[in-house]
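Missing here is one protein chain; the remaining ones are kept as they sit in the complex.
And then subunit A:
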């Protein structure tokens, strides 16, 4: 496995069904001799998972034989939910987490969230803030199931 694939396979600690590459928070991996430099970006300014992500990247690289990588955090270009890959969106939906809509515009539209269980568009927001900084809590009016929604950001 090449170095990029090793890092890209690291799983997000809060959304365990997607990798950091699926989420779009892995920005770059460069190799200079033995030295690996990984560039990542936070989803939200205060994302508490960043330390765990750094530790997981170190661990994955160490297991693949790359000691002491440099991990750089960049804020530019700013992450938005548009960075989540199509593959990442399908994985979220398959795990019962409604993926975000497009974030374009000054305030992202949260209309039209489909229930990840039954596919019904008849859903409602229960709480604008959910179990992690990137999610809101929704409920399906058709099948009555509550579900997490990655809010468009």
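The rule is simple: a contact is a pair of C-beta atoms (placed from the backbone, for glycine too) under 8 Å apart; a residue touches a chain by one contact, two chains touch by 3 or more; residues count from 1.
The working rule: contacts and distances are computed from a predicted model.
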Checklist entry - Which of the following names does UniProt give to the chain that is not shown: "ABC transporter substrate-binding protein", "4Fe-4S dicluster domain-containing protein", "Phenylacetic acid degradation protein" or "NAD(P) transhydrogenase subunit beta"? => result "Phenylacetic acid degradation protein"
Checklist entry - So which of A:59, A:90 or A:127 would be touching the chain we can't see? => result A:127
Checklist entry - Hey, which of A:15, A:29 or A:47 is the one touching the hidden chain? => result A:47
Checklist outcome for this item: Where subunit A meets the chain that is not shown, the residues are 42, 44-48, 75-76, 78-80, 106-107, 126-131, 133, 137, 153
